[in-house]
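Working notes for the structure below.
== chain A ==
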Amino acid sequence: MEHLIPYIAIGMILVFAAGFAVVNSLLGTLIGPTKDNPAKRLAYESGMVPTGEANVRIPIKFYMVGLLFLIFDIETIFLLAWAVVFKGNQIDFASGNVGFTQTQFQHYGFFAMAVFIGVLMLAEIYAWKKGGFEWS
Partner candidate 1 sequence: MSEIFILCIPLMPLLAFVVNGLFGRWTREVGGWIAFGAMLISAVISLILFVSALLGSADLVLPVTPPPLWDWISVGDLSISVGLHFDQLTAVMCFVITFVGSLVFLYSIGYMHGDPGFARFFTYLSLFAFAMLILVLADSLPLLFVGWEGVGLCSYLLIGYYMDAPGAADAGKKAFIVNRVGDFGFLLAMFLIYKYTGTLQISEISSTAIETFQYGGAAITVITLLMFLGCTGKSAQIPLFIWLPDAMAGPTPVSALIHAATMVTAGIYLVVRTSLLFALAPATMTTMAVIGALTAFVAGTIALTQRDIKKVLAYSTVSQLGYMFLACGVGAFSMGIFHVMTHAFFKGCLFLGAGAVIHSIGGVQDLFQMGGLRKHIKTTWLTFGIACLAIAGFPLTAGFFSKDEILFKTFVDAPVLRIGAFDLNVNILYIIGVITAFMTAIYSFRAFFLCFHGESRLPSDVRSHVHPPGATMKIPLVVLAIGSLFIGFLNVPHGIAQTFGMGDSGAVFERYLGVVTEPAAAVIASHRTEHEAEVEVASADSGHAAAHDEHVFEEHAAEAPQESHQETGDVAALATAAAAEHGAENGSAEEHGSAGEHHSVALELGLAGFSIVLALVGIATAAFLFLGRWPDASSRLGDSPWVSPLRQFSERAWWWDDAYNTVFAGGTWMVGVVAVWFDRYLIDGVLHGVARTARGGAAIIRSLQMGQVQAYAMIMLIGANILLLVILIW
Partner candidate 2 sequence: MEPNSITLINSHDLALVAPAIVLGVSALIVLLVDLFSMKLGRSVLPLLTLGGLGLALIVHVTTGYRGAEFEIAFDGCLRFDRMTYIAQIVILSLTLFLTLVSPLYLIRRRIPRGEYYVLIMFAALAMMVLSASNELLTLFINLELLSFCLYILTGIEQGNLRSTEAAFKYFTIGSYAAAFLLFGMTMVYGATGATHFDEIRVILASGSLGGALGGNSLFLAGGFALMLVGFGFKLTLAPFHMYAPDVYAGAPTPVAGLIATGSKVAAVTAFFAIFELMIAWGDLPAGVYYALYGVVVLSIIFGNLGALVQPNIKRLLAYSGVSHSGYFMIPLLAVMTSPELMDKAELAVTYYLLAYGVMTVLAFGVATTLGPEGERDIDRYAGLARRSPVLAAAMALALLSMTGVPITVGFVGKFRLFAVAVDAGLYPLAIFALLASVASAYYYLRVVVKMYMEEPPAEAEPIPLEGSNALALLAGVVCIFLFAVLPALVV
């Protein structure tokens, strides 16, 4: 059971958060006055009268930017994983089990990431030249 100890905190937060939300909304409905009028049923109670439909169409531009963001963003996950092991501190180079030195390892890591970033750069150049970043 001791594996579960780290999860106890998470569990407590979950329980607490859920409880907080439930209790508060229950309190509101129980204590608050319940007078209904049409103005309360509007989307915004700030006095602005909503126009048009609720399903607003988002312009395609947003999707385009969203797409580009998504793709380039997700590549950082590789950078993260790479950065963790880049220095090679976890590897016991002295043991003789590996056929290379720490420096070689770092050079190799740098080179590999350079290729990766380079290809990514090309993709970015492509998107840029094709007008993917222009807002119009």
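These made the cut because all candidates are chains of the complex that A comes from, given by their letters.
By definition in this document, a residue touches a chain if its C-beta (ideal position, glycine included) is under 8 Å from a C-beta of that chain, and two chains touch if they have at least 3 such contacts; residues count from 1.
Note that the structure is a prediction, hence the values are computed from the model and not measured.
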item	value
In-complex contact of chain A, chosen from 1 or 2	2
Complex contact set, residues of chain A against candidate 2	96-100, 104-105, 108, 119, 122, 125-126, 129
